[in-house]
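Here the structure is laid out as structure tokens; the discussion comes afterwards.
We show some of the complex, not the whole, and keep each chain where it was.
First chain written, first letter: the chains are A, B and C, and each begins at residue 1.
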């Protein structure tokens, strides 16, 4: 059994003035050290889920656990929680506070009361790892969207959390910037941080994640490794989610040819397979 | 919070009914609230709660909390309304005295506070009836009928369009600041707020530049023309109740005045 | 008559003070908007009548401005939306509680006091209609204090200090703080005229209302001044 970083137990939440429940008995586990993708439509509860993880919203029923312990909503508890669990919002404009990447990355560290020398080092390291060193002193409104997103990520990464939650990180990016951002996220994962990404791009989720969670109208409908989740075609269709193109094409190959083989994870793997089998 | 009244005003059962009728009715009730004697005022109060919560279908919980929140101003003013400093002995309930001076509540002041509470309550119920059953676009039509200058109506329209956008932006910025742990101490807090306001201003300017392009593309040449009023007429049943009720209230008020 | 008044008065008093100390976390009170129905009808009308000429002049100046450049309408509309949202930001206050800035001083410096009287009154209309802060019968009085008196005083302070000291930060600070203070003083006058004291009349009443709202308004004026100076610096750097 894997260790869990975060767990939601039957969490219920209704926004004031909203008609339906945003979370309607959400039970969900995030395994430590993995790359988890949270799938679901807009309104399935992805953002609400994340806001519960950092204690901004408090469950109206059920509970949220961090490292096996129920969250402590006291002032100190929340402060510790938010140091351990970093949240990167969808729109970086809203997350960036100061005027240059260097200042902004240092902001979160400074408010944690760390000494200036450590702040400098950690900021430098975070900027470097996210490939922002050359841009470090450029005013933020001169950066491209992809660079802003990486800056927002750097700001969270610099505070050295155990988990980083990313709300639709790739939205609005062109393919090149998206690849760069995904690369940065992988870099961060490699330092031992658990990464959770909400997305509605099935292809990205399929090729990127180790663990997949499917939400629908405030509940978790499925969790598991990618191949297993996407093999459940019925559920995906019922929820109106697309099957990744690769899986879709793979499944349309005759069963005899697929037998005993793992479903390819990327176009590259699929191409190798096709090239080897049909020459 | 910003969306609360707005959402309620669009969801109610009277939302699509003529805004002109509703504001006319509210205006008459405002007059009643001011000229009426306490029994008539009380009747107006109860009647309008019925109109808003009963006929309008506004949930009572937000209704009550809005009523209570608005009364906070009254409560805050109470000490000033009630407590008097008199240089010598005076009629009233003495709270404190030193030398010849006394701190007291005079009967006149107490009576005035009572009357005021009643009037404020009745007026609030008229006010809440209007804003909770009439969507803002309806109020714009009323403003047009009142012959407010076109430029004011246009500015109001543009503002309404961008209020929520900027409001959402500000809300997420504040969320982010909470997540990232703002600075400590008064000075740092003010500095953070200023940075936030500045960023919001930058966003506003960006919206401005974008909107200029967007409006031009749509053929905007300096004026926004409003369409004709497309709201439904008030159902007959309610119109009848409105007229009959108002007549009864007027008669009751007249009787009270004659009897005194 | 007096007996009854006294009984109810006492009851009122006790509940009022209990509530008072429970409820006075002033951040939820948009402190200086006089609530719906609070002013007697004569005074409500009086302030409407006093406000309207300023509004008319404001409309004329805005019409003239936007005739020359129609896109300015968009700019003014957005400026209004910005002011509205700014007034919903919680501002840390020197007393430790928090309050809401009004932004009228900054607006007057940036746009001029006449356009601000139009923008400011629309903002007040929105605060009444969308937040239930203030009201319709009291809109005239509120608009006079917040959209006319405040901006004019703030603007005057700005011009005066710019001309005499040439210290921009001081002028901006003064514009914001004085716009706030003026609004607060005018509102106190409005309240005391409507509710004069039995002993001591309007003047005593002014001291009482002024005293109560000073608790929130003085620190607010200072914080807003500071905020505006920092915002000003921020905008210049941008």
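One rule holds for everything that comes next: a residue touches a chain if its C-beta (ideal position, glycine included) is under 8 Å from a C-beta of that chain, and two chains touch if they have at least 3 such contacts.
Keep in mind the model is a prediction, meaning the values are calculated, not measured.
J.: Write the complex's composition as a formula over the displayed labels, counting all copies in the file.
T.: A x2, B x1, C x1
We take it that only the chains that are shown with their structure count from here on.
J.: Looking at C-alpha means, what's the farthest chain from chain B?
T.: Greatest centre separation from chain B goes to chain A.
J.: Busiest chain-chain interface by contact pairs, anyone?
T.: Comparing chain pairs, contacts are most numerous for B-C.
J.: What's the distance between the Cα centroids of chain A and chain B, rounded to whole Å?
T.: Going by mean C-alpha positions, chain A sits 42 Å from chain B.
J.: Can you give the whole-Å distance between the Cα centres of chain B and chain C?
T.: 16
J.: Which chain A residues touch at least two other chains?
T.: 141
J.: Can you list every residue of chain C that touches 2 or more other chains, as numbers and ranges?
T.: 238, in rising order.
J.: Under the touch definition given earlier, write down the residues of chain B that touch chain A in their complex.
T.: Touch residues, chain B against chain A: 3-4, 7-8, 62, 169, 172-173, 175-184, 192, 195-196, 199, 202-203.
J.: Touching residues of chain B toward chain C in the complex: what are they?
T.: My answer: residues 1-2, 5-6, 30, 33-34, 66, 69-87, 90, 93, 105-114, 116-117, 119-124, 126-128, 130-131, 136, 139, 149, 151-152, 154-163, 165-167, 169-170, 174, 186, 189-191, 193-198, 200-202, 204, 207-208, 211-212, 215, 220-223.
J.: Touching residues of chain C toward chain B in the complex: what are they?
T.: 2, 5-6, 8-10, 12-13, 16-17, 19-20, 23-24, 26, 28-29, 31, 33-38, 41, 59, 62-63, 66, 70-71, 73-82, 84-86, 88-89, 91-92, 94, 118-119, 122-123, 125-126, 128-133, 135-137, 191, 195, 197-200, 204-205, 208-209, 211-213, 223, 226-227, 230-231, 233-235, 238
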